[in-house]
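Just passing along the structure, written as structure tokens.
Note that one protein chain of the assembly has been removed; the remaining protein chains are unaltered in position.
== chain A ==
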Amino acid sequence: MAILFSRIKLLHYRVLLGRQSVSSTWTPLGSTMIHSLFLINSSGDIFLEKHWKSVVSRSVCDYFFEAQERATEAENVPPVIPTPHHYLLNVYRHKIFFVAVIQTEVPPLFVIEFLHRVVDTFQDYFGVCSEVVIKDNVVVVYEVLEEMLDNGFPLATESNILKELIKPPTILRTVVNTITGSTNVGDQLPTGQLSVVPWRRTGVKYTNNEAYFDVIEEIDAIIDKSGSTITAEIQGVIDACVKLTGMPDLTLSFMNPRLLDDVSFHPCVRFKRWESERILSFIPPDGNFRLLSYHVSAQNLVAIPVYVKHNISFRDSSSLGRFEITVGPKQTMGKTVEGVMVTSQMPKGVLNMSLTPSQGMHTFDPVTKLLSWDVGKINPQKLPSLKGTMSLQAGTSKPDENPTINLQFKIQQLAISGLKVNRLDMYGEKYKPFKGIKYMTKAGKFQVRT
């Protein structure tokens, strides 16, 4: 039975959603998945709205603004916000809130995934996804959105297909269109739309046939005070850029496929083949795409490529504290650690810092208390360090929270999990493509507690 005055009483989520009870009465309207979309910038202006069914008044966003106000930072705005007649699902990307309005019970992940796809499409179309760019291309944006969703059902979300339906703007095309009066709307049915390989259009032609694969691993870790690993995991992806003529059928095999026990594939990958032979067999989409993402879990031993030595001391009733950190390489398989960046949120009691780095640049913002140190490359012979003193607020006891150190770095030519591609073969076409594999390891959320 339907319950009237349903109360969304979020007991312990009160903190999260603020609004303790929303008495809401839902009218059984058609179950359009996504009713409307609002794009909102960080200063709270709605700069684009798109409705797939009837027009929903933009006043519905007031509930969003309320939630935004309560959240201290944009990142903390809860992703699901109930209102009396709708739900607002939002994602925050590129300093823009993408707020979807839904009216019936739908899978929220469906909506959120779709919103991410919208963001990706904008980025793909316009190079960047920003308020300015969206406003500059508002008609294309509108056409694309219309093409992506019909009655709440996603219609075409593959950028390959979308680009055939609605051509992305280029300076050249804009000029040509103005002169010739032709349009940027394709008038042919996209070829890939309904074939067995919907992700690839037919009739692809290149003079240089090439296929590049980037194995990129991000390492997420929490390291405790003493330097031992609390948790570490690797998020890996294989991104591909394939520019091959015709309908190539590729297989990619690994030296150590057993590492990949938790994987998500692009729809082009033949799952059966992977299950039985541990080989990736696929007809690739044209252009850039993510072939595979994988996760090497905390249970396997994850090598930690860098360490941080730290000595941060606050003393009671002293206005001076000592600060010293040193960064050094650990298990890097002989590769250089570069692009190292150290950031740390210092406690409120720290008024200023006077530090000297052995290399790189550092800044401390006394307002936000954010310390950042752009280290650059680590030379194992001469480890970079940052030393100095902190001036503390006089008379207060020592801060109770310890600063956490955030680390960013990059290691070229290394997949920290040890994953290695064995070979790439192509079937179905006669020419000989150029093939390339690149490895890289980066820090994801890499945190060192002090």
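Heads up, the rule we're going with is that contacts are C-beta pairs under 8 Å (C-beta built on N, C-alpha and C of every residue); 3 or more make two chains touch, one makes a residue touch a chain; residues count from 1.
Here is the rule we go by: contacts and distances are computed from a predicted model.
J.: For the complex's missing chain, which UniProt name, "Leucine-rich PPR motif-containing protein, mitochondrial", "Multifunctional methyltransferase subunit TRM112-like protein", "AP complex subunit sigma" or "AP complex subunit beta"?
T.: "AP complex subunit beta"
J.: Among the options A:47, A:65, A:206 or A:307, which residue touches the chain absent from this view?
T.: Result: among the candidates, A:47 touches the missing chain.
J.: Based on the whole complex, identify which of A:44, A:79 or A:366 touches the chain you can't see.
T.: From the options A:44, A:79 or A:366, the contact with the absent chain belongs to A:79.
J.: Hey, which of A:94, A:266, A:362 or A:442 is the one touching the hidden chain?
T.: Residue touching the chain left out of view: A:266.
J.: By the contact criterion defined above, which parts of chain A meet the unshown chain? Give residue numbers in ascending order.
T.: Counting over the whole complex, chain A touches the hidden chain at residues 1-13, 15-16, 23-31, 46-55, 58, 71, 75-76, 78-80, 82, 87, 89-91, 104-110, 112-114, 116, 135-143, 146, 150-151, 153-154, 157, 174-175, 178, 181, 183-189, 193-194, 196, 198, 220, 222, 224, 230-231, 233, 235, 261-267, 271-272, 275, 290, 293, 295, 297-299, 345, 397, 400-402, 404, 406, 445, 447, 449.
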